[in-house]
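One protein chain omitted, others in place.
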Amino acid sequence: MRKSDSGWKSDAPRITYTTAIRVRYAETDAMGWVYYANYFSYFEVGRTELIRNIWRPYRDIEKDGLRLPVVQTGCRYISGARYDDRLEITSHLSLPSMYRLRFDYEITHADEGQTIARGFTEHCFVSADGKLMPIPEDLRNKVGQ
Amino acid sequence: MRKSDSGWKSDAPRITYTTAIRVRYAETDAMGWVYYANYFSYFEVGRTELIRNIWRPYRDIEKDGLRLPVVQTGCRYISGARYDDRLEITSHLSLPSMYRLRFDYEITHADEGQTIARGFTEHCFVSADGKLMPIPEDLRNKVGQ
Amino acid sequence: MRKSDSGWKSDAPRITYTTAIRVRYAETDAMGWVYYANYFSYFEVGRTELIRNIWRPYRDIEKDGLRLPVVQTGCRYISGARYDDRLEITSHLSLPSMYRLRFDYEITHADEGQTIARGFTEHCFVSADGKLMPIPEDLRNKVGQ
Partner (left out) sequence: MRKSDSGWKSDAPRITYTTAIRVRYAETDAMGWVYYANYFSYFEVGRTELIRNIWRPYRDIEKDGLRLPVVQTGCRYISGARYDDRLEITSHLSLPSMYRLRFDYEITHADEGQTIARGFTEHCFVSADGKLMPIPEDLRNKVGQ
């Protein structure tokens, strides 16, 4: 996998992982659809499972004294999801800089296939006392950067 | 306020405090009403404000190394609440034992007055390392027990 | 399966079903444990899967114009659950009266086996316009009552 001269790029290698969830009644709202904030909770499920599968459980990362707070996020709502719908969350991980992780997500209806939402989260590693930390080398190796 | 011979009793003195909230869209569900779990979040608002007003902010209690986890809870749903409804949460605090706090709650519709839900939470004080602690004396004095 | 002279009883036949979930970061609180209200969302997952497996999807029940609101609930917190813990929710369904369904739940740690919480919810069937409805006969047959 090549690394461009100018450093980290959006065409950098990406890791992909897909997981599935089912919409809970708790996550719907009076309009009858999943409340818009709850997609960010689904994104969390997506990146938790991606990280677990390519590297190690996020829980263990916290035990090592690292945190991975969100610094930016966004979501576009293409169509809606309803109670009991089975959804697939496809997550992509890329490393746009030495200090920044980016997950891109696509949520689709598991049975009918249509796209429900697309979003992203950007994170950085911080130590327990809040100091910005570089991305651990073994994670960079896993992502191929 | 009298204290019965046999010690802590349900007719023990009680502290009462009323606060108000407005139902958020996030808290409703596809049935069009507040999702049943969210009343427990309203109860939290009720006891936070009661404790702040009769004693001190719960945040400061945590800074002193104490925690107040819930050990038991219950709720009866009398009628429903909808998006944007203004609700009043009336909370009562009593101390059924040296180690147990009990909050009773009544949630009513602020404009129309009908009862929406009644519930309770029981708590104990624990230290940061999880050890059961007696109720602080100054809180017992405030409650009149 | 017998039915006692005095009507529906707590020793009535019960249906049991076990499902599993994993704790999301969204469901934890600043104390580091699952926030106490979120167990009621787990209970919802438990009864949704029980109903789906013994009868039919709750979504279809709503399509037939029936609703199953909660009229009462309770929970005892035995120990805590943390982020990423795998939990098992064992749900039991019984029908204490012609109009009342009761689910009892036990949440245990899937790996270590200890009990985390025990609770219940009681429900009734109502029509779309809010009228109390008897429990459908085919569900009563499934439960053996």
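Each chain carries a letter (A, B and C) given by its place in the written order, and its residues are counted from 1.
FYI, a residue touches a chain if its C-beta (ideal position, glycine included) is under 8 Å from a C-beta of that chain, and two chains touch if they have at least 3 such contacts.
Given the structure is predicted, the values throughout are model-derived calculations rather than measurements.
In the entire assembly, the chain absent from the figure touches the shown chains A, B, C. Listed residues A:I15, A:I51 or A:C75: the one in touch with the omitted chain is A:C75. Within the whole complex, the absent chain has one touching residue among C:Y17, C:F43, C:Y58 or C:Y83, and that is C:Y83. In the full complex, chain A touches the hidden chain at residues 31, 33, 36-38, 40-41, 44, 67, 69-77, 80, 121.
Listed for chain C, the residues touching the missing chain in the whole complex are 25-26, 28-33, 35, 37, 82-83.
Touch with the hidden chain on the side of chain B covers residues 24-26, 41, 44-45, 48, 57-59, 82-84.
Following the convention adopted for this analysis, only the chains that are shown with their structure count from here on.
Counting the residue numbers that touch the partner chain, chain B and chain C have more than half of them in common. Across all inter-chain contacts, the pair with the most C-beta pairs is B-C. With every chain reduced to the mean of its CA atoms, the largest distance from chain A is reached by B.
A separation of 36 Å divides the Cα centre of chain A from that of chain B. Rounded to whole angstrom units, the spacing between the C-alpha centres of chain B and chain C is 25. Across the assembly, chain B contributes residues 31, 33, 37 that each touch 2 or more other chains.
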